[in-house]
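Only one protein chain is missing from this complex, and each of the others stays in its spot.
What follows is chain A.
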Amino acid sequence: MTDTDALLQLVPKAEGKQSMKDFKSDQEVRWCPGCGDYAVLAAVQGFMPQLGLAKENIVFVSGIGCSSRFPYYMNTYGMHSIHGRAPAIATGLAASRRDLSVWVVTGDGDALSIGGNHLIHALRRNVNLKILLFNNRIYGLTKGQYSPTSEVGKITKSTPMGSLDAPFNPVSLAIGAEASFVARTVDSDRRHLTEVLRQAADHPGTALVEIYQNCNIFNDGAFEVLKDRQQAEDAVIRLEHGEPIRFGADRSKGVVRDPRTGDLKVVAVTPENEAGILVHDAHAASPTTAFALSRLADPDTLHHTPIGVFRSVGRPVYDTLMADQLDTAIEQRGKGDLAALLAGGDTWTVVG
């Protein structure tokens, strides 16, 4: 039995067959009409029955922001917490309840600004959490300030002359934070989104899924280049484990390693260089190539944006290690005896 199987078996299975309807709560969805969040919600609700887990053992935890309203719409257990803290709260829940499937829903502001610290520490610990990071490159709920993923020079209400700070690349950040599973997908590509979610759900440990999500009110069309059929051909690089990394019309472009620098670059595929096209290895022990892939995209134009699973490697899971220590302590010292604990050390008796 693999670690994956062992971990997933801790979460009880659903008794009967589930449908998407089982995962819809009775709450009215209150996102703006046309928001990309609807597509992600539908994809998650549609995907959950595939997992076949008892829905009472599924918990969605969120922070603050538009995407963080997500738990209200899932007919599972859920907590809409405070800004940036969802990974910390979910860590306590997952570490103390290994029979739960814990999901975190967060946004670019929530996860990367106010909650940046919790995100990176959850990733390095490898707590058994599935983190869905909705990245719309803008603050929506506070009505349109630039975010930590906004492109430099972005004109917003708080930056009338353009934003000054360089953006985070969430995939690069996650890989740098020792993440064991990092993927990127797009709200409008239901099939891709679902496939990535499936892989994330199967991953033991923290899985970070960046979901490019359109905010049609404050940052409409931010990912249009990745969605428009014509442009997407040249802009999107679909990563498939074990496959050569090729894209473009007739898969005419490919990613190769520059022998001089060791870095990756995009080339036109020719019969001469075809054999040298990089084959994607999501399970590579070293994060170096996954990181290089995350740097291919141009942060301004989004050209050469890889989507799919960048990295998926097995690493000890925090909650498992914590539970193991408890078991070991009991093996070594026996189950705790409170009376013996209280009476430990030097004692003396006063006789009445």
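Here, contacts are C-beta pairs under 8 Å (C-beta built on N, C-alpha and C of every residue); 3 or more make two chains touch, one makes a residue touch a chain; residues count from 1.
In this section, contacts and distances are computed from a predicted model.
Considering only "Fe-S cluster assembly protein SufD", "Dienelactone hydrolase family protein", "2-oxoglutarate ferredoxin oxidoreductase subunit alpha" or "Putrescine-binding periplasmic protein", the record for the omitted chain gives "2-oxoglutarate ferredoxin oxidoreductase subunit alpha", by its UniProt protein name. From the set A:Gln9, A:Gln50, A:Asn117 or A:Thr288, the residue in touch with the chain omitted from the display is A:Asn117, counting the whole complex.
Only one residue from A:Val59, A:Ile245, A:Ile277 or A:Ala290 touches the chain missing from this view: A:Val59.
The omitted chain makes contact with chain A at the following residues, 12, 25, 27, 54-59, 61, 64, 71-72, 74-82, 85, 88-97, 99-100, 117-118, 121, 322, 325-326, 328-330, 332-336, 338-339, 341-352.
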